[in-house]
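Yeah, one chain of the complex is gone here, protein chain that is, but the others are all in their spots.
Right, chain A next:
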Amino acid sequence: MAMISGENHGLRLAVRYAVLGLIAVIFIFPLVFMVVSSLKPDQQLLLDTKSLRAFLPVGDISLDNYVAAFQRAPVGLFIFNSVLVTGATVLLSLLVCSLAGFAFVFINWTGRELVLGIILATLIVPFETIAIPLLLLMSKLPWLGLDGLTWGWLNSYRVQIVPLVADGLTIFLFVQYFKDLPGELIEAARVEGATWWQIYRRVVMPLSGPILATAAILKFLIMYNQYLWPLMVVQDESYRPVMVGLQYFFQLNRAWGEIMAYLSLITVPVLGFYLVLQRAFIASIASTGVKG
């Protein structure tokens, strides 16, 4: 009996791994294609797509496409801009949205249901519908910078960051998570003399590792993939993010190899972000003991 159930178990495991492997392959192949193609001259790249050679680094392999990509566009600057804008927005968003969620769940104030309802209602408003009014608003906002008071936020980092920091979805995620935290923990902290800020800092945030990681991933993906908004508000190349930078490669004399090289380059920060966050995610679950 034991033998049979053991074999059974082994078989089930094998099937599970096979399915997982297949899914992994489906996800990975486009990436492999991208990286492999970035190493090939255009003619070979197009020919290879007719066979499995498309996924193999064979034939005339070189880094020429990367060199050409850097010549065609300030790739490093675009990546820097995107990482800066995305990083700043993610951090600010975690702060602002978690504070908002905290206020909605733990603090009793008149009108909180109504305000939360309005914020949640914004979830069904597509960004495109508010893009133009938002653009007009941004073009008129004041800014006190190194060269004194100026008007209009267009062509800057802040115009890509500030309007996108707070969003209904992230606030909603925090609200849901906070509602599930044991309320007596917060009450105990209040009786112990903690201020709201101390409760946020010392009790709620240390227990929020999983939701911080989740919200950060979502926000990162949304921000790193920004296209429409920066296209509208940034004409100056020096503030341009990676997705808008892709345009450079679809103009005259389109070169697929260079496009693949550019895409490979702008994927690197995403992978880096994932690795860092995954480790933080696991560490936070292990240390808070929220699970188990």
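Rule of thumb we're sticking to: contacts are C-beta pairs under 8 Å (C-beta built on N, C-alpha and C of every residue); 3 or more make two chains touch, one makes a residue touch a chain; residues count from 1.
As a convention for this text, contacts and distances are computed from a predicted model.
Only one chain is not pictured, and the protein name UniProt records for it, out of "Ferredoxin", "Sn-glycerol-3-phosphate ABC transporter ATP-binding protein UgpC", "Menaquinol:cytochrome c reductase cytochrome b subunit" or "Molybdopterin-dependent oxidoreductase", is "Sn-glycerol-3-phosphate ABC transporter ATP-binding protein UgpC".
Interface note for the absent chain: among A:67, A:188, A:228 or A:275, the touching residue is A:188. Within the complete assembly, A:198 is the residue of A:198, A:225 or A:278 that touches the hidden chain. Where chain A meets the missing chain, the touching residues are 182, 184-185, 187-195, 198, 202-203, 206-207, 287-290, 292.
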